[in-house]
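Presented below is the structure to which this report refers.
Heads up, one of the protein chains got dropped from this complex, but the rest are sitting where they should.
Our next item is subunit A:
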Amino acid sequence: MLVESPPEQRAECAPAPPNRRAIRVLGLLVSVVILVLVTLASIAVGAKELSLGQVWHGLFHASGTYGDVVVADRLSRTVLGLLAGAALGLAGAVLQALTRNPLADPGLLGINAGASAAVVTAITFFGVTSLSGYVWFAFFGAAAVGALVWFLGGSRGATPVRLALAGTAVSAALYGYLQAIMILDDAALGRMRFWTVGSLASGSDSTITQVVPFLLAGSLLALALARPLNAMAMGDDTAKALGAHLNRTRALSMLAATVLSGAATAACGPIMFVGLMVPHVVRSFTGPDQRWILPYAAILSPVLLLGADVLGRIVARPAELQVGIVTAILGGPVFIFLVRRRRTAQL
């Protein structure tokens, strides 16, 4: 067991008293407002600054002015950030609830490694050079590794330890393969070193339309799993006694997490820290109820991702820092602060 929360730390999932519920709803609304602000900032800020009026003009009365073109260009990137952010946050929250393990994230379960290995294979052996080509490889790599980890972890009756170990084992094996190819093939290295840091700059309408169906389906599935995941948090025996289908919940959670993080990784590279960090932040003010954690994570993760992207554009102007680098450098200290401040094993 990686980190096991002592039993006394598991708060019970009693329904919140009315005033707390009102506060949580209010908090959700505030989060949405913040999200809208960050979205506008993401469209306005960059090498060419736009005023809010220009953003408004470009969004709703586009007439082909210079500002409108810039807005259209940044819009696809922003939409990708919104989608990928929500997907990563939901995937992280579901994985942490599923494995009852605060360290769980798509990286730990090998899903990022699967996507990376598939992309490298596509570039090296199939000569795929366009993003729209290797998006599909990345997606199927992530899905295949997710399924493999699920199977190796014991499919029926998987335990948190087994899942984590299986994920580590698979990603280590794939990592060796990845390194070997990058050493033997300079072309693959040239591409991969940019893809592996994670960036939203690849966002285009075609990327978005390719990943949207998967992200929507995955998000709906994840949100629908809130109740059974709540039951699972009480421990397997109690969950069974409460009428949860353990294996079905595990399989569906794995499916949701794989679809979400696979598609997000395919579109913008492995951005690891969002899925690990946001659920921790969210839990610190919602408590352990997944029915609140999941919507909050879906709204606050894009805030983090887009905020990091905007920051990356401001700091390194007129060039930019890739968003994966900014999220890690920002998120790391916050995460360490949380680890120090709270008992982190609250799941």
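The definition used in the following text is that a residue touches a chain if its C-beta (ideal position, glycine included) is under 8 Å from a C-beta of that chain, and two chains touch if they have at least 3 such contacts; residues count from 1.
The rule is simple: contacts and distances are computed from a predicted model.
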Open item on the list: Given that one chain of this complex has been left out, which of "YqhG family protein", "Membrane protein", "Transketolase family protein" or "Xanthine dehydrogenase YagS FAD-binding subunit" is its protein name according to UniProt?
Closed with: "Membrane protein"
Open item on the list: Of the residues A:39, A:121 or A:322, I need the one that contacts the missing chain.
Closed with: A:322
- [ ] Write down which of A:31, A:76, A:124 or A:168 is the residue touching the left-out chain.
- [x] A:168
- [ ] Would you indicate which residue among A:179, A:206, A:247 or A:284 is in contact with the undisplayed chain?
- [x] A:179
Task: Sites on subunit A contacted by the missing partner chain, in the whole complex - done: 2-3, 102-103, 152-154, 159, 161-162, 164-166, 168-177, 179-180, 182-184, 186, 189-190, 193-194, 196-197, 272-273, 276, 321-322, 324-329, 331-333, 335-336, 339-340, 344-345
